[in-house]
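I am attaching a structure below and will ask some questions about it afterwards.
One chain of protein is taken out of this complex; the other chains stay put.
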Amino acid sequence: MARLAIRSFASGVALLVLFGSALFHVASCDASSSECPDFFADIPYVRFEGNQTSNLFAFRHYDADEVVCVRDTCRKQREWLRFSVAFWHTIRGEGRDPFGEPTKQWPWETAPASDKMERAKLRMNAMFQFLDKLGVDWWCFHDRDIAPEGEGGDLKETERNLLAMVGLAKELQQASGKKLLWATANLFSSPRYMNGAGTSPDKAVFLSAALQVKQALDAGKELGGEGYVFWGGREGYATLLNTDMGVELDHLAALFRAASGYADKIGWRGQFLIEPKPREPSANQYDYDVSAAASFLRQHNLQRFKINVECNHATLSGHSCAHELELARTQDLLGSIDINRGDPQSGWDTDEFLMDLPEATRLMLVLLEQGGFERGGGLNFDAKLRRESTNVEDLFYAHIASMDAMARGLKAAAAILNDGALKDLKTRRYRSFEGYSLEGRSLADLAAEAMAMEVAPSHTESASQEKAELLFSTYV
Amino acid sequence: MARLAIRSFASGVALLVLFGSALFHVASCDASSSECPDFFADIPYVRFEGNQTSNLFAFRHYDADEVVCVRDTCRKQREWLRFSVAFWHTIRGEGRDPFGEPTKQWPWETAPASDKMERAKLRMNAMFQFLDKLGVDWWCFHDRDIAPEGEGGDLKETERNLLAMVGLAKELQQASGKKLLWATANLFSSPRYMNGAGTSPDKAVFLSAALQVKQALDAGKELGGEGYVFWGGREGYATLLNTDMGVELDHLAALFRAASGYADKIGWRGQFLIEPKPREPSANQYDYDVSAAASFLRQHNLQRFKINVECNHATLSGHSCAHELELARTQDLLGSIDINRGDPQSGWDTDEFLMDLPEATRLMLVLLEQGGFERGGGLNFDAKLRRESTNVEDLFYAHIASMDAMARGLKAAAAILNDGALKDLKTRRYRSFEGYSLEGRSLADLAAEAMAMEVAPSHTESASQEKAELLFSTYV
Amino acid sequence: MARLAIRSFASGVALLVLFGSALFHVASCDASSSECPDFFADIPYVRFEGNQTSNLFAFRHYDADEVVCVRDTCRKQREWLRFSVAFWHTIRGEGRDPFGEPTKQWPWETAPASDKMERAKLRMNAMFQFLDKLGVDWWCFHDRDIAPEGEGGDLKETERNLLAMVGLAKELQQASGKKLLWATANLFSSPRYMNGAGTSPDKAVFLSAALQVKQALDAGKELGGEGYVFWGGREGYATLLNTDMGVELDHLAALFRAASGYADKIGWRGQFLIEPKPREPSANQYDYDVSAAASFLRQHNLQRFKINVECNHATLSGHSCAHELELARTQDLLGSIDINRGDPQSGWDTDEFLMDLPEATRLMLVLLEQGGFERGGGLNFDAKLRRESTNVEDLFYAHIASMDAMARGLKAAAAILNDGALKDLKTRRYRSFEGYSLEGRSLADLAAEAMAMEVAPSHTESASQEKAELLFSTYV
Partner (left out) sequence: MARLAIRSFASGVALLVLFGSALFHVASCDASSSECPDFFADIPYVRFEGNQTSNLFAFRHYDADEVVCVRDTCRKQREWLRFSVAFWHTIRGEGRDPFGEPTKQWPWETAPASDKMERAKLRMNAMFQFLDKLGVDWWCFHDRDIAPEGEGGDLKETERNLLAMVGLAKELQQASGKKLLWATANLFSSPRYMNGAGTSPDKAVFLSAALQVKQALDAGKELGGEGYVFWGGREGYATLLNTDMGVELDHLAALFRAASGYADKIGWRGQFLIEPKPREPSANQYDYDVSAAASFLRQHNLQRFKINVECNHATLSGHSCAHELELARTQDLLGSIDINRGDPQSGWDTDEFLMDLPEATRLMLVLLEQGGFERGGGLNFDAKLRRESTNVEDLFYAHIASMDAMARGLKAAAAILNDGALKDLKTRRYRSFEGYSLEGRSLADLAAEAMAMEVAPSHTESASQEKAELLFSTYV
């Protein structure tokens, strides 16, 4: 009965379906129950079928267990790519925007709004069913994605809710073999955080944030999470006229230090990550880009932290995503990637699925150059359906297209690195410095060497960018 | 004779005037000569006349010797503002743009193009005449602005040229009492620097840059310069496909370290400054913004450096100018300001004169908050006439309008700080943290304090931005 | 009782106040009832007190009945400026953003959510109380701002709701003397419009839009509205891969033509207005800017339409607001202005209150050049409090600051036009064309005239932009 109802959502025009008794039935939808509705009953398991398939529910390029070698390192595609599905977008995305109401009517949102924990359980099951159908190994979540706040902000109830949902997630993880890439706390949605969380001028709000961070760290540890992310959506300011930037940044650093100390104390060895974004929702966010985050980490001596680069945030900050990855990589700060893309004509975070092969290849070149991800790193789909895409099938099309693009990018980047032609072009450019160290040479020494040339060089060698781009284009 | 000819340039439609014998006469235009033409003979000395004057060649607001007090500190306007004229724009600006040829026909560009040193002397005299007429105390220059490269890049001749022009400048400084705010080396115009200077992949180019830096430091010291600026116009990259970012940044840090060591060695106590810009001419510049520069300085432990914020560069990097100033100030890195503005609709560096009172006030608020400039700091007019402004008078209108705007901004900012209403609003916002230190509190402690509230705060206090803006608007 | 409760909202930290019996009492809050709570009891009437006042609830510059003369035309400030308050932002703004929940707890939102018509009546009363306290003559609304849709989209109930609220508004207008500047239909919030309204690929949705337009036109006529605005928030596309642009634009033109015909039929003589915006919510909106709207109007021969320029939309489309106003004015298409501003660093519609005198003056210069507004035109505050501003007082500070800025701009622009110095500078630039008509001269004629010069002009006169800006700055 529930299945039939759900099926009608999954195709054509969405209709408001009122479940009958099924509703109360699914109330027992937890890990131990076989009664939980199959939300994706009409969707086949997505498997690798190769480039010639006409099946849209198949991978043309992503072959999870195919081994790809980069120089001397050989790994399966799933190990290089470490795809992760984001709970907030895929399960909780409702299609609201600043000018309009929600458009999605997902089949897992059928319990009465008043029964928050029932809805939470349905969603968690939907998440693991989705991972299963799609063949993705990892997931990510915010605390509030998976468990509702207690009534009226009651802190004990909030804690109970989170613990219950972590328990269910743990059972589902064990049953499925799926793993948690990273957890995070939502410190931006509640009105209490409108003026900041770690940077709030209100101590009670700061304390609330600290509590959420502690509980999310505990939850992540319980679920075997490899990483923990801070995204400072409200950590910034709207006008300097009412803001004490120095105080706010000191408070933020204190919160990060406290989190790091707590991880040590409870013996969690995962990776802390900061996720830069230049603005939105804050008019000006402190973690503007990789440089702002790196500078902050250095200033406050926060050594357990790396950076989670989101591609759409990179472009909003005026950089290409590859730039931000490379800038982090060269400072040993590249931890993980929120894989998505923006609309080049829009000035806000559109979180679209990246499906572009040349771009995928540029990103994978940086990742492979550093030998792939370490602990806590992966390609997390911080990407959402367009508001106008309302079918359950659309969720699959989007992930499939992006997974295939990244798999093609992986193979193209591996070929580029293995062939070496581009690398040779780069190496040749710096050959005049071979065997010459700048260490220990004073400015007077360098100037004397220059004077000895008698004539300053009138030109320098062509950078041959178009040759490099032509070479690149033969791989994509 | 020369004067007559020049006068015709200075008004109405510019005409191509062919100097006759006058040309060879001005060839003896150096500090010791009284024969040098008066390039601004038709322009009156610009003096403070107050807001009611109808004279466009007067200051309505800038009264150099008027004392302005901010809290307990009282200084003359000239000391708070430390205006500086930029040799490159005001004397050397020719009105070329990427789509068109030069439009200016300045009277000091009348010597034959072949006689480079004569032209250089005329320009230097024009500079000091301009400072004199306008009543500005400081100037700034690049090495190549004031002295031509030797023929075919001959390094000895280059050095001789620079020394000669520094000698002339020193005499003119002594005669006039004008002072050098900072010097810098032009490491971007020559084709040799097309792939970078400190980051060039070509060692010979790197050495050429090092030589220029040494000579410019020597020149700055000789002229009593208070600062030395690095602007890395070509220190960046065009495509990652041919770029080794890690190597390039290490080279750049080595150059900065060498410069710092050399300053110690020769006993120059001035301030080193880095000037961020996100792009242009480089597609991607390493010193993107204050955060990128600060991060680099910290990573490479470059302690003698502060930051020279250019307002147009700030906005090109996606920040307000006040943001960049405040971000530098809170890290004790705010050294100097290149005062100008961009066109909000254009995506390149337009270097327009800032004439907007509210913006001037926002900038001065930050500057006054840190107690004004220290050694090497000032308001340097890195601003140029529009290409279509070709009269000598236009140079004066532009500087006058901007000096008046900054002087109004100074007085408005002082009033805001002295009145205290805005400060009170800000202080009140943080009052819940009074007497509460985050030092030494563990995450578990903070979480326990939060749990003791039993209920998370549902809201937080209004940030009252519009009230702050209304207050601000009563001053401007 | 209600007043006490409301007072507590209007200051300090907002609290969730649960009204007791008061709630049901206000249920009779309609025009005939004196029982309606006074939502702004603590706010004094805002009156002109002049620049020296320290009262923040007073106008320093806006003196509604002061007469301002521009050349030969003399009008009161209220007639030049025709301020209008926007129902949607001021009364319905809830502080939601894409990353967070509502933050406002306005005292007029106290009826149970289930009693939609009661809430609607409270809001309408709040609107007229606000207009009264602030001293603004005009208001604007969307159909859905003032009246809720019928349950489950029931069309008869929707109509009844709208008629009821129009009736109440009419009574309140008559009692207060306030007037309707323009009405509009909300064709963007409902999920039905996610793919467009007039451009929806779904006929049923197109029909729904046509019905709303008809009803909103009827409502506007009933209330004596001077204008009717189309804002095509969803009239655009997200990807060309699924869009037939030609068909969609033809449908949109058909809707506009039908509306125009209906106005003729019912004898409504008001002004139709199109409001351009480049994107958001649509990824690409058809009415991108004034040129796109003008081109569309010409292509489809829609002659009863002018343009409503919103300043924040102007800057999002890459133009200054003054540019859009002037471009519309020179084509006799400038109808009305949504007065606000964007954040120069943000790429979305921030709808901030314009409080900047130089900008206000630039806008008023264009408006005064065309002799002020005609029927249907005014300065409508399409501006909202920042999400973090949650006090009732903040609504007043924001409007007061912007009204004062616009009044200062009016007076500065009038002085500029009356003094004539800037106009002279402009006129002088074109003097070579005086008495010379291009009409009837063939290219061969023009070329022959040119050849007769023998030598092409090497230069042309200075545009003296900085002189013009200096002159401008003496007025602001």
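Going in written order, the chains are labelled A, B and C, and every chain counts its residues from 1.
Everything below uses one rule, namely that contacts are C-beta pairs under 8 Å (C-beta built on N, C-alpha and C of every residue); 3 or more make two chains touch, one makes a residue touch a chain.
Quantities reported herein were computed from a predicted structural model and do not represent experimental measurements.
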Touching residue (missing chain; options A:41, A:401 or A:417): A:401
Residue of B:53, B:176, B:299 or B:345 touching the missing chain in the full complex: B:345
Candidate in contact with the missing chain, chosen from C:58, C:164, C:258 or C:302: C:258
Sites on chain C contacted by the missing partner chain, in the whole complex: 149, 152-156, 158, 190-195, 200-208, 210-211, 213-215, 217, 238-247, 249-251, 254-255, 258-259, 261-262, 265, 278-279, 284, 288-289, 291-292, 294-295, 298-299, 317-320, 322-323, 326-327, 330-331, 362, 365-366, 422, 425-426, 429-430, 432-433, 436, 438-439, 441-444, 446-447, 449-451, 453-461, 463-465, 468-469, 471-472
Chain A residues touching the omitted chain (full complex): 12-16, 56, 60, 103, 105, 315, 318-320, 344-345, 353, 355-358, 385-386, 388-391, 393-394, 397-398, 400-401, 404-405, 458-467, 469-471, 473-474, 476
Interface with the undisplayed chain - residues on chain B: 95-103, 188-191, 193-195, 233-234, 238, 279-281, 283-284, 316, 343, 345-350, 386-388, 390
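Keep in mind that, in the parts below, only the chains that are shown with their structure count from here on.
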Inter-copy rotation, chain B to chain C, in degrees (Cα atoms; steps of 5): 180
CA centroid of chain A to CA centroid of chain C, Å: 39
Shared-contact residues (touching 2 or more other chains) in chain B: 318-320, 458-461, 463-465, 469, 471
